[in-house]
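After this line comes chain A, so read on.
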Amino acid sequence: MKLLNWLIAPLLALLSLTPAGAETIRMAVTTSFHNSGLADVLLPEIKADLGLEVQLLVVGTGQALKLGEQGDVDAILVHSRAAEEAFVAQGFGTHRREIMYNDFVLVGPRQDPAGIASAQSAAEALARIAAAGALFVSRGDESGTHKKERALWQAAGIDPTAAGPWYREAGAGMGATLNTAAGMGAYTLSDRASWLNFGNKGDLALLYAGDPALFNQYSLIPVNPARHPHVRADLVARLEDWLTGPRARALIDGYRIGGEQLFTFNAQPE
Partner candidate 1 sequence: MPASAPTPAPAPHAATGPILPLRLKGAEARRRGKRLVGPVDLELGREGFTIVMGPNGAGKTTLLRLMHGLERLAAGEIRWAVPMREARMRQAYVFQTPIMMRRSVVDSIAYPLRLRGVGRAEARARAARWAGRIGLAEALERPAPVLSGGEKQKLSLARALITGPEILFLDEPCASLDGRAMREIETLLLEARQGGMRIVMATHDMGQACRLASDVVFLYGGRVHESGPAEAFFNAPRTPEAAAFIKGDIVE
Partner candidate 2 sequence: MDGFAAGLWQAWKLIFTLDPDLYEIVFLSLRVTMSAVIIASAIGLPLGAWLVIKRFRARRFTIALLNALIGLPPVVVGLAVYMLLSRSGPLGVLGLLFTPTAMIIAQVIIITPLIASIAHQTMRDLWAEYHDLLLSMNASRAQRIAAILWDGRRALLTAMLAGFGRGIGEVGAIMIVGGNIDHVTRVLTTAIALETGKGNFAFAMGLGLILIALSLSVNLAIHWISRTERASVW
């Protein structure tokens, strides 16, 4: 039995080590938000101001919505309006609160074989890519970015999945998709934050941006406590107040990468 004790004692010691028990909530956020680095600025301030530890689950929009549906997180912060509204309408979330927006950009090989840099709109840029048959990598993962991209193709009147082999679906996150695009010398749609923080740009360059159609609205949705009684709705409410307040405005509008502002705070006071 000595051997048994010898085995079990460290096991119990290992299992009993749990993180410090401050007040914590879990929030599912999209990869693109996390890649922006803004979370690293906001979370310590939230901890300092509210004594609240926000644990981030960095996933795609689809998985974030699913985690909220199942009640495995207390709130979600995503950027896919139609899906968000459906989420709230189905009763999974209490309401949708707009916080800020950033924008999407089209990146591609520096030589710009399709000539999208001079396009008048995002739809026109995509149409030029299709016309040139230039390689385009899609997220292909039902993420907010992917949905945005599909909406843009639709606006251009093109069904890329039927258009030919130049359209590739990566089925991956933003970073991985950018890696793929860099590797293949392809065009892709990225949120500006992920693009600026991306470390492996290679031959890729930002070629088109600025069309309001490319704006990317982030919203906070608290998970519905009527459906999942264990969620910390009280803490989420405090977080929402903070995220829509002046402190968050200053931090979000003031966040810069390489001198560029990434996000624009646009929360409306209640």
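Keep this in mind: a contact is a pair of C-beta atoms (placed from the backbone, for glycine too) under 8 Å apart; a residue touches a chain by one contact, two chains touch by 3 or more; residues count from 1.
The candidates came about this way: all candidates are chains of the complex that A comes from, given by their letters.
As the structure is a prediction and not an experimental result, all values here were calculated from the model.
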item	value
Touch-positive candidate for chain A in this complex, from 1 or 2	2
Parts of chain A lying in touch with candidate 2, wherever the complex brings them together	7, 10-11, 14-15, 17-19, 26, 31, 35, 55-59, 69-72, 173-176, 178-179, 197-201, 228, 230
